[in-house]
Structure formats: structure tokens, C-alpha cells
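A single protein chain has been omitted from the complex, and every remaining protein chain is retained in its original position.
A, B and C label the chains in the order they appear, each numbered from 1.
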Amino acid sequence: MPREMMFAEAIAVAITEEMQRDPNVVFYGQNMAMTDRDPFVKKFGKDRVRITPISETAELGIAIGAAMSGLRPVVELYMSEFMLVAFDEVVNEAPRLRYMSGGQVQVPVVFKAGFGFAAGWAGQHSNCIYGMMMGVPGLKVALPSNAADALGLMKSAIRDNNPVIYLHHYMLMLDKSPVPDGDYLVPFGVADVKRAGTDVTIVATAWMVKKSLLAAEMLAREGISAEVVDPRTVAPLDVKTIVESVKKTGRLVLVDQAPRQSSAAVVIAGEIAEQGFKYLKAPVKMVTALDTSVPYSEPMESFVLPSEQKIVDAVKSVLAVHVAAV
Amino acid sequence: MPREMMFAEAIAVAITEEMQRDPNVVFYGQNMAMTDRDPFVKKFGKDRVRITPISETAELGIAIGAAMSGLRPVVELYMSEFMLVAFDEVVNEAPRLRYMSGGQVQVPVVFKAGFGFAAGWAGQHSNCIYGMMMGVPGLKVALPSNAADALGLMKSAIRDNNPVIYLHHYMLMLDKSPVPDGDYLVPFGVADVKRAGTDVTIVATAWMVKKSLLAAEMLAREGISAEVVDPRTVAPLDVKTIVESVKKTGRLVLVDQAPRQSSAAVVIAGEIAEQGFKYLKAPVKMVTALDTSVPYSEPMESFVLPSEQKIVDAVKSVLAVHVAAV
Amino acid sequence: MAAQNGLGKDRLIWMYTQMCRIREFEERVKRTFVEHPGTIRGHAHLGDGAEASIVGALATRRENDLVMPSYRCHGYPIVLGTPARALMAEIYQRKDGICKGFGGSMHLADPAHHFPTASGIIGQGIAHAAGAAYAAQVKKTGQVVYSFFGDGSSKQGAFHETLNLAAVWKLPVVFVLENNGYQAYTHVALEDANAMAGDPLSQKAKAFSIPGETVDGTDVLKVYEVVGRAAERARAGHGPSLVESKFYRFTPHGNAITVPPVPTQFQEHESIEVYGNKAEFEAAKKNDPIAKFRAVLVGNGTFTEAEAKRIEDGVRQEMEEVVRFALASPLPAPEDALNYVWA
Partner (left out) sequence: MAAQNGLGKDRLIWMYTQMCRIREFEERVKRTFVEHPGTIRGHAHLGDGAEASIVGALATRRENDLVMPSYRCHGYPIVLGTPARALMAEIYQRKDGICKGFGGSMHLADPAHHFPTASGIIGQGIAHAAGAAYAAQVKKTGQVVYSFFGDGSSKQGAFHETLNLAAVWKLPVVFVLENNGYQAYTHVALEDANAMAGDPLSQKAKAFSIPGETVDGTDVLKVYEVVGRAAERARAGHGPSLVESKFYRFTPHGNAITVPPVPTQFQEHESIEVYGNKAEFEAAKKNDPIAKFRAVLVGNGTFTEAEAKRIEDGVRQEMEEVVRFALASPLPAPEDALNYVWA
């Protein structure tokens, strides 16, 4: 029977199990493994578990070089924006070296970072930058929304022979949810229908899945049946499953914590405009952050971010449009 | 009467005129202004025109700090990927400092870089990364497609009080085209209909505009009237003009040199799925680079990039779809 | 009494007062987490322990010189003349905050008082400071820019790139590397090659052929002297210097990081919490820069015990009012968030 796990715990369990399974997996980053009392250091020793200076370019570059020499590094970055000071390593080294070498090398790294911390971290520490990493051939991006996916996607990320950006949402870290027993893996590029429905399709990732499921509850009370689809990885992106759902519902609402034109939502909307157009009975509707940086003060912060109510309103707006009206 | 200018010349003229107009405009970068014989050094002296080491983070960070102190720096970066080693400065400093300060400062910088060099520069020097800079509130991105826009957009960029990423396409640098006389400015966020048409709307930027216009010629010979719309800036993005065109044509083809899910095309497609849906008579069609890095060898490079023929085929495919069929 | 390093009595007392103001301000920030949970969001970083380093450095400023600290930025504007209530109101998310509630603890800014901005991303502010110095050089304003950053930040590429370029351009900037022994929870000896080898971090200056000096950052007069030399060098057009100011951070890196609504507070200092090294912490506390300076000033008759007390009471009263003001200030309207995106 499934275990209950905290989101954060699920990630740690996944890394631990993979390190036990494969001696080539190493794990390092800033402000971890400070002393021998650190649980990972205790289990795996100071060669495989290390602390680093504030040197993201070196941290990520070293991971890439080590990966080409047979290790499978998992780099702890804490906040996803810290990748930006080393973004060339993320989008222009890790995903390109194999291709440029004509397939002679592979770069199995996992860059792990939290994101979307909607808790007063203000303009530079609360962002959703996964949009910048979509459509980079050779690069994968995982966005778990519950403990089971957090565990299963991390295990798949570590076993993947390609570079993977693993982004866990800060607002979910303490949430408990069931996790299947055993060596549980979640495949990349396979969306998950988190709630089945017939009237409208809501596509959301990470924290927005939680909000969308709450919105779906509210809608259910009004007799509206919403299907909530979680892509789980935005690279590769499972467009097929989304199209299948839209085929059924004819209506699509996309929820994303990023500002509109940097969101995964707008990319998915674009794909549906080409691949799902004929099933759409109404324009798609995006519920994203407003076009501002994230402000510090709480009333302003919640004003710019998507909410259950905004999702509910968006669903009603697309349901209000009838084919006739089109 | 208009002057004929080379694309590269138009950029230089714009910077020169703005430096003459405003003593706060400074211009620096790598491998420029090596000696006193440099034309910019000759005109404006070594304080305002400088050479820098290979230190993009310092170059861009210094520009931002100087901008907050009243200068209007134009930084020459050569290739847009070189911004990636300093991407935090581009997307997480320049556009955020004003907001985080509650409007106390402004950051009028222009980061100038070439891109899309489809001439055997391989995986790390031929990319189109503007998609990563879209949807970053506070940041503007210009993509000129001819000499007039190159000049007018650079002048607007330098006078803009916000950070602007100015991206010029390498394959256009030697192209000559007419430029209006006088102090010619091109506003940001205003798309330009580069060719009027009635059957289909083609949206393209930079080099893809040139290819789309050639494709439109080919289509015209077959009696197909294509309208070619050039957003000119992808941030801000003039969705309205595109919707207007689609309202007229009912069909939309998006051409972009970037891989599909990192393109401006997919963002525009997403916007149209929401704002232009009711005018679409057929699914949109994207003509983008294939999902690979850019290979070195010519036959492979041209295989992955959009071509006039691919555009023509895409147009025909959307024209083949009739409302009935939807 | 005899003036200290050319500092007259009033100036010395001003310096002591500023040190007390920083300390008391930070104490009130810390207390707020206990007395008014939820009032401060995100991550707040305090400057207690850095008072001598901050005040000693800023006391060398001439009018219009600029200051660019890291995200640990409460202390500097207090000295520069920003009303402390506007700073506390910002940290409390209020409309009357110096940044109107947009920035918070990590992103204070007050250009009107020569403090342009602070970046929350490690190292980047070092480059911004050099940029301000470049502007001063081009505009020939005669300004010197003071760049403050931590020991950990000196491992970020931005540090290396900026110091080289500042040296090549002979920019009027003073780089103050605040070595408080820790990079968040990481002891400097675990991540800095100089420290690991027992060398001073000021040795990094050799990579740029600029002067590098290490100073006791708990001795406000020594800091004044060393940073003063660097500032004059910059002002004379000879370019940047690197000063390593060594002191100890008395509170942990920041309030504990957790997910709301779980309350957050400051825990024990890392030396104890992480490394179980109470001795290190106690020793540092015994070497409190404020107590030390107070003893010097009482000792040389700059002020009497009673005068010192009066200053300290005044500061306590000021900060009491600062807290009251900040608590009373209204929150911004939600839609205010739409402002200031574009200039």
C-alpha cells in the first residue's frame, strides 16, 4: 500500500535510492553537506556528496564535465534563478555537447532547483523560468506537482542520459501525499490527468495544479465538470494527451504562475492552435501571472498571481462561448 | 528622398546620431575601439567609447549600474549567446531593479547582439534566443528585418528609459534597403505589414521576413495573396495588428528560425488561440527550425532551418483546410 | 581629548551613534518575527556585528559618494540618512516603505541618499557599483563608489570580472569584502581557497594588480583608516582597491526558510546550530565592535558613561517610534503592483 510522504521528503528519498543503486550518482551544491553529520555525507561519503562555493558556473560546468566522464551529478541549486548566472551551461553547453560531438559523448546531469516561492521573496527569487528552458533540443525539464511525481520524476531524471532541469515548487514542499511503494518511476513526456472531467480542460503545472484542483472542486459544486491535466514535464511536452482531453471537452484553460508570454501556458496554447484547433469550441483562456515582476508586499503579490477564483472565472468565460457565437 | 543603406551601416548611423544628440550615450564592448583610429573613438573619445575584456557579466552589470547613474550605455555583445553567461543581468537585474525600488531608478541600457548566423557556426553560435527574453516584464526586445527598422529601432532603443535587447540578424548585415531621411524613429510594439495580402497571414521576424517575402512572391505567381506581418519587437508584442490581419485572411502561418517551442512563433500562436480564435478558418501552422541544435555541415544546417519552400508548403496546407472541414 | 585619526569629538560620537542605531534597528527587526509574526515576509538578513565595518567605511565618504551594498543592506541607508522608519516600513511591506512595499528587506534602495539599489543575486551588485563608478568617471563628478559584498560573494564570477575591468579602467570604486566568516551556513574555510590555505582573502587583489588589505572590521577606527586610504586612492584617479574587513555576524544568515503559514524566526547562529562550535560564537560576542568602541570613547574621554547612556536611550526611543510608525503604516493597494514595471 502507498506511503504518505512530504513533497520534500520524496525528493530526498529518490536521490538517496538512486545513489544507493548507482555509485556514479554524485550530489553537491551550496549550503549542503556542511558536516559529517549530514545524512547524505553519512551514507555516501565526502567524495560523492560535497559542498560548493557560490559559483554556479563552476558547479554546473563541473557537473557537465564529470558527466562526460561517467558520473551522474545531481546539483542542488536551491532557487532556479541562481541558474541564470550560469545559463550558458544550462542551455548552451549541457544540451549541445553531445550533438556537436556527433554523438560521441552524453551529459547525464540533473540540475535541481526550487522555484515560484510566493512568500515575499520579491522580484528576483520568486520567478518561474522554465519557459526559458523549453524548446532547447537536448534539454529536459520536470515540474512535479505532488510527492509521487516528485519521487518518480527525480528517479527518472537521474537515470536519464540527457541533461534534466528538475524544478520543485517551494509552496508544495511541505504537502503530504501518497507515494506508490517500490522503485517508483514516472516517465518523462507523459502528462497525467489529475482529475477527469467533461466540460473543460484545465492544463496546469506544479503549484498551479493544486490551485486548479481546488478550482475544479468549486466548479463541481456548480455542476461544471473540469478535467485537470498536468504535463509533469514541459520538455518533452505531451501535447497528445492535452489534445485528447480537448477533443473531449472542446474547451481549454491554461494556468501558469509565470507572466503570460514567458509561460508554458502560451506554448501549449500555441501547440493547440495548430494541433487541437479543430476540437476547440471556444478560444483558449490563459490564467497567468500579470505582467509585472513579483512584488514583495502580500496584497500586491497575491494580486499578480493566479488564484482559484481567477481559474473559476476563466473556466466560466470559455464555457460562456458557444460554437454558434464563433 | 530615402537613402540606400546597408543593414550594418544603418545600425552604426543610428548609434552615431544618438551619441551626437545625447552626451550620456556611451558605447562599449569587446574587440571594438582598439585604437584611436576607430571611428567612434575619433568622434566621441575614449571615455564614451571603450573596449572591454571577455567579461559579459561585468560588461552588462556595469552598464546597468551606469544607467542608474544617468548614462545610457549601448553594449556591443557580438553574438546573442554571449549574453547567456550573464543572463541574470539581462532578465533578472536590468528589468527588475526599477520595480523592486518602487520606481526610484530606471535602467536605460541597450544590449546589442547579432544572432541566427546560419553560416556554419554550429551549435553554440547560431541560435535564436529571443524567446527566452519574451514575457519578462520590464524588458524590451527588438528584431529589425531591414535597414530602416534597424536604424529606427536602434534610435528608439537608445532613447527608451527601459532596458532593451537589440538583436540584429547576421544574414541581413550586408543587405541594402532604403532608409527615410532625417531623424527616423520606429516605435516599439508596432508591427509592420511588410506586404499586404488577403488569403493568408504570414508572421515572421528578422531573416524570416526576407524568406517570407520571397515565399509570398512564389505564392503570388500561383495566385495566392499572402500578407506578411513583421512584429519588429517581440517585447512588447503587437498582437492587435496580427489579429487584424487574421480577421481579414482567416489563416495564419508563423515563421521562426528558432526551434518550435522556444520560438516567438509559438507565443504568437498562443495569443491568437485566445485573441484571434474566432477569426481563424483553419489551424495555425508553424514553420520553425527542427528540434535539433544547429549542425555545422551545410546540408544538415539547411535541412533544419525554415526555407521559402517550407513556408510555401505551410501556406498551401492552411489554405487547403476549409471551414467546413473544421 | 585628542582627536582620533583626525576625527573630532562630534564625529566620533556620530559614529558611535550610527553603530548603535544599526544594532537597535536590527534587534527590532529580529524581535518583530516574535512579536508580530507574519509582518516580515521572505528572507531578512541582519547586519549586527558589522556596525564598525559599515560605519568606519561610510565615515570616509564625501558628499555624493555612492554606496552599493549586497542584499544584507539595512545598515548602510541608516547611516546615509534614510529615515529608519521608511526602511522598517519597507521591511514590514508597507505603503510608506522606502520602496513602497515593492522590494522588501533584500532590495532596499534610496537614490536620494546615495544608495541606488541592492541586488539579491550574489555578486551582481559588485558590477552595478563599478557601473556607477564608470558614470562618475565619464561625468567627472568626483564621486567615489563604495561596493560592499560578502566573503562568499567573492567566489562569484562577477567579482573577478568586475575587479579586473575596474582596475583596467581605473574606476573610482572601493571594494569592501565583508568577511563575516560565513556564506549562509557555510564556513569560509570550506569554500574559499585562500582561507583554506590560511591566506587572507585580500590576496585576491593580486589577480588584478591592485592594492589589497585586510583590516579588523570590529575596530571602527582601523576600518576608517584603511578604507579611507582606498577611497582617497580612488578619488585621486588611481583606481580601485580591495579591502577585506573581518568581523562576525551575530545572528544567523537569515530567518528560517519555510512555507507559509508556518511561522518563521531566527534560529541559533550557524556556528552552534550547524557546527556545534559555541566557543567560536562566544568569543565573537566578547569582541562586540560597539562595546569596544564605547570603551575607547569613554576611556579617552570623548564621552562619559552618562552621555553614552543618553545616546543609547535616544536610539532605543527612535527605533521604538520607527516600529510604531511601520506597524501603523497601511499596506499597499493590490493594484499598486501594476506600477513601475516600465519607465
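We take it that a residue touches a chain if its C-beta (ideal position, glycine included) is under 8 Å from a C-beta of that chain, and two chains touch if they have at least 3 such contacts.
Since we're looking at a predicted model, the values are computed, not measured.
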(request) With touch as defined up top, name the shown chains that contact the chain not shown. (result) A, B, C
(request) Would you mind spotting which of A:13, A:71 or A:242 touches the chain that isn't drawn? (result) A:71
(request) Determine which one of C:158, C:311 or C:326 touches the chain that has been left out. (result) C:158
(request) Could you list which residues of chain A touch the chain missing from the display? (result) 26, 47-48, 50, 52-53, 55-71, 73, 88-89, 92-93, 97-108, 137-138, 161-162
(request) Write the list of chain C residues that the hidden chain touches. (result) 155-161, 163-165, 167-168, 190-194, 196-197, 199, 203-204, 206-210
(request) Could I get the residues of chain B that touch the absent chain, sorted low to high? (result) 30-31, 34-35, 51-57, 81-82, 84-85, 119-125, 170-171, 173-174, 290-293, 295-304
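Throughout what follows, only the chains that are shown with their structure count from here on.
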(message) Let me check something: if the centre of a chain is the mean of its CA atoms, which chain is farthest from chain C?
(response) B
(request) Return the chain label for which the distance between chain Cα mean and whole-protein Cα mean is smallest. (result) A
(request) Report, in whole Å, the distance between the mean C-alpha point of chain A and the mean C-alpha point of chain B. (result) 29
(message) Please tell me the distance, in whole Å, between the geometric centres of chain A and chain C computed from their C-alpha atoms.
(response) 36
(request) Take the average of all CA coordinates in chain B, do the same for chain C, and state the distance between these two points in whole angstrom. (result) 41
(message) If I count partner chains per residue in chain C, which residues reach a count of at least 2?
(response) 97, 99, 101-103, 107, 119, 121, 123-124, 157-158, 341
(request) Please list all residues of chain A that touch 2 or more other chains. (result) 57, 81, 84-85, 122-124, 291-293, 295-296
